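Dropping the structure in here first, questions after.
Omission of a single protein chain aside, the complex is shown with its protein chains in their original locations.
Here is chain A:
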């Protein structure tokens, strides 16, 4: 018996699946399962996080409900994944943040946006807040660059630290078989697998979402979201280089690299989350962890808000709306950062760790 009901159910399913194995060509989960005859908590959390929720094994399974064996791997693993985020999170005192994630994230987002608006208002007179600013350093008339950099670096470093601590607990629990660190080859393999969402393809035919036809577009929307996020991150990094190395202050003209990267990324962050949200709303409830609506949607909403406020700021940065929009955008980004370790964002980190582990196991088996 395992610690939780969902892990007991996951164990039951893996016992059924391991005596069938019809799905082994669909994704990484089933080959990983076949390397085991019994399943520890860590094994099950590993398999759950390796699952990309493509839905193919449910549609292809002769034992899925209403069959009495009641095999529903996507749903069981979706719940197990969500519970694993809480189980491994750092600090443990904040594990409850996952249970009512939508609420937590909206409160944090609202508070941080309000804090930036009030902060701007308190530190500047209304002429500055609602003034029209142009030219290099325009943003920093509302908030000094160093203050901005210090605040966001602190938030970002905290997020990274909390994530590292959480994923370390996960990594230990899923136990590397060779007793060693992840070697370069496995990490490269995992970067490729994650980068192309190799296992979000229903074994090649496409994924399932609302019905038994492989017409799902989540892969596309996830790419838009993920690469949009990376482009925005790249935009910020390039801007930081401009600022510190060449002494060039934002805002930059529309054709300059940070703005181009940020604009492309922003479009991804608007279109991607909308597509994912629409898919989430249409998804067959049989495949869903229905309890975690807030967690799924909260993170999409934060990414969407980040993209939207960023694009609005770009469009209206030479008008009187710049001040309030900058406050909103900074509030959204700040909230995104500090909620990262306690929301759906972590799925990417855990899944990546699971993919590294899988690449390791494959190499170990082949050798």
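Simple rule for what comes next: a residue touches a chain if its C-beta (ideal position, glycine included) is under 8 Å from a C-beta of that chain, and two chains touch if they have at least 3 such contacts; residues count from 1.
Keep this in mind: contacts and distances are computed from a predicted model.
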Name the absent chain by its UniProt protein name; which of "ATP-binding cassette domain-containing protein", "ABC transporter permease", "LigA protein" or "FAD-dependent tricarballylate dehydrogenase TcuA" is it?
"FAD-dependent tricarballylate dehydrogenase TcuA"
Which residue from A:60, A:173, A:256 or A:284 sits in contact with the chain not drawn here?
A:60
Across A:22, A:161 or A:364, the one contacting the chain not displayed is A:22
Can you list, in ascending order, the chain A residues touching the missing chain?
15-16, 18-26, 31, 34, 37, 56-57, 59-63, 66-69, 203-205, 212-213
